[in-house]
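Every protein chain but one is kept in place in this view of the complex.
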Amino acid sequence: MFYSMMFAALLAVSAENMFLSAGMGFSRVLRAARSPRGIGPASLFVTFFSFCSSVEGYFLFPLLPAEGEKAAALRPAVLACAAAVTYMAAAFVLKSFFPGFYEKNSRTMQLSAINTAVLAIPYVQNSKGFGLAQSAGFALGSGLAFFIASALAAGGAPSCENPDMPKAFRGLPASLIYVGILSMGLAGFTGGPAF
Amino acid sequence: MCAPYVKSGPSASAMLNQTLAALAAMLIVPTVRYGARPAAMAVMAVLTCAACEAFCSLMRYGKIRIDDSSFAVTGLTAVMLTPVNAPVWLPCAACAAAQLAAKAPFGRYGRPPFNIAAVAGAFAALCWPSESFTYMDPAKPFTLLPFGACEYTAAVSPAAVLKNGLKPDVQPLDMLWGTGVGAIGTTAALVIAACGLFLFIRRAASLETTVSFLLVCALLAAFFPRIACSPLTSVKYELLSGSLLFCSVFMVTDPSTSPKTFAGRCVYGALAGGLLMAVRYFGAFGQGACFAVLLADAAVPLIDNFSFKTVTVFGRRSV
Amino acid sequence: MRDKRFIRRAAGTIFANGFLFRNPVVIGALGMYQVVSACYSLKNAAALSLLFLLTAMPAGLVMCLIGMALPDWSRPGAALAVSAMFYIPAVYILEAVLPGAAGSLGFAAALMVCNSAVYSRVEEYAPSHVAAAVVADIAGNSAGFAAAACVTAAVRELWLSGGLWGRQAGDAAGGFSYPFAGFMILGILAALVQWINSRRREKYAEKKGR
Partner (left out) sequence: MWKVPHGVKLEQMKRPSLEKPIAALTGNDKKQERGIFKLPEKKVSSPLILSAVGQAGITDETDGRRLYDKLVLLKSGKTGLGYAARACGAKKTAAIVGGSAGCGADGKVRVIRADPSRYPALAPAECELKRCGSYAVIGAQACAAVYDAVKNRKPQSETVVTVAGDGAPDWFNCRVKIGTPISEVLGALRGDYSAVVTGSSVKGKAAKDLSEPVRADTRLLLVLKKAKARSVFPCIGCGRCTAACTQGIVPWAVLKEMESGRADILRLPNVQRCIGCAACNVACPSCIDLCAAVQKAGRLKKSGDIYAGA
């Protein structure tokens, strides 16, 4: 039980790092990397919300149609609505009980609550046939994965805007290529696309 | 001409040229054993890299300006990692992709955060896995033309055998002479060691990275053997198979992509070794060196920041 | 009459910004997941672009109407819920246009609901602007997304199978369909757009100077 959880977490961090190997929620990663102080709180939020969404997914998936257009249309809508409700609840609670904290972190919170990676977790655990423990482990692991991805992107930032490079590549283009090479390295584990 | 008028230690271009010389020396044994094909491959790859370099400088400065030989190092390293029976275009294409996509955007030698040759190797492994992982059996008869197709009997490299959890049918000591199955430059352990010695003595490569790299690989191999055998045998097989040794001498020691402090380099080597063994154990390919180096390079800025903090906080403030 | 023309010109500017100069994908670095890991065939790209437009446009209009009425803390959730609502008809329309696309795209299509490009339009831009501006902006961003997606997909499909529009959506093959290639192509595209922007800035400065 615990080991399967840890294994799922390890998977989420290393081989199936959603952020680096598939580029999910990558806009959030780059945003966090721009202000390294914000990485910690952001990844905590990501951990929390991905945990919520994995639990929701675990319980909602059986209720939804599995095949055909209906599945393709309904599943995402329902899961997204669930995520929206989760976010609103969390925001309401924080706002009413810790207004100061909410004021400081509201932007970070919504960006880490509503992003591709968090909403992808139910699909991933469904396609991998994870149990509840593994899903939870995967969710926690993806929080850590977010932290690692942001830290790596932040570390690569100086070499992505050094004075010696062509002007056109300075900044975002270089960091996109940086991350591309990084995901190339990660592809050595899976030998192909992770998802 | 301006101060200083004296220098201590080799200059950057001198270090590059020494690495180049070592790589060229690595080319001798394969050329003797397989005929002109390895040399032809090397020439083509280096020419491709030079062409890419020239193209980039033309796009950027409007004139061809090549002021270091790092492109040749990239080309030769990439060739060393390809099997001799692979099509000649394979290393060339990989080098071109690496030069254009991973070097040109980041500037001249010293700026790119990743080892360009590792990018080339990883690119080849991902895009053309069959070409870059079918090895020929040098024991069986073969005809290798410098260019064009060649006839050979395919064989499984020791790394792949280990990957399948079996014991290679070659004695570990036979792997020293470069008679085994594998990529061009990665089989002759003794030649690699000699070139490494040359580089370490000339201070073109840092010893500590290699040592910690090999140490970690050996420890992992000893404690988690993939095949049923004594730890020592497992260590021998793991170290001598695949491109591990070559990587330890020529890829992780590249000063421009390794940390700037002694402790940092040790950590970097250990990290690369761990990652390499992880790719070997859990990865998709038996040939993990390039991927491991790429992942380890990504961690270098963090290692540097940390070691810089430690140097300035705990280290000497003044003499 | 004059303000009509003014509105038209303003709309044109907004569209151009969304399409090229402030392209959501290559300049804003938004919603890259679909482009990077699903756009290896032109059909995928077309399907995703269509989904983008069909989801973002109505959701943006609705948020433009009700956005300001909502309290700040609930707006993000509301935006997500609204785009989820409009995702359902979008999928059916997509199925009518390109049969089997949504299913074969798997959750690359499903995650279009929370694509950060859609989200940023619907949540940040729409509530605080007039309807015409919202329409122009979302049209421009859809076009921008489509452009980035289609260029990436075209390059990769040409590399993989030498032709265009041939591959069935969903069947992945070969190293070049992996995300790293998508990242690299996007990076080069981004460099191109940055170069264009810098040239524009220089020209503008010259005009100012004269």
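First chain written, first letter: the chains are A, B and C, and each begins at residue 1.
Just so we're on the same page, a contact is a pair of C-beta atoms (placed from the backbone, for glycine too) under 8 Å apart; a residue touches a chain by one contact, two chains touch by 3 or more.
Please read these numbers as outputs of a predicted model, since none were measured by experiment.
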- Query: The complex has one chain that is not drawn here; which of the drawn chains does it touch?
  - Reply: A, B
- Query: Among B:F55, B:F142 or B:F308, which residue is in contact with the omitted chain in the full complex?
  - Reply: B:F308
- Task: Write the list of chain A residues that the hidden chain touches.
- Result: 158, 161-164
- Item | Touch residues of chain B, complete complex, unshown partner | 1-15, 67-68, 107-111, 255-263, 308, 311-312, 315-319
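FYI, only the chains that are shown with their structure count from here on.
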- Message: How many angstrom lie between the centres of chain B and chain C, each centre taken as the mean Cα position?
- Response: 40
- Item | Geometric centre distance via CA averages, chain C-chain A, whole Å | 20
- The positions of chain A in contact with two or more other chains are 166, 169, 173-174, 177, 180-181, 184, 187, 192
- Note on the structure: Two or more other chains are touched by the chain C residues 178, 180, 184, 187-188, 191
- Message: Considering only the defined contacts, which chain C positions touch chain B in the complex?
- Response: 174-176, 178, 180, 184, 187-188, 191
- Contact set on chain B toward chain A in their complex: 60, 101-102, 104-108, 111-114, 119, 122-123, 125-126, 129, 278-279, 282-285, 288, 290-292, 294-295, 298-302, 305
- Where on chain A is chain B touching in the complex? 14-15, 151-152, 155-156, 158-160, 162, 164-166, 169, 173-174, 177-178, 180-182, 184-192
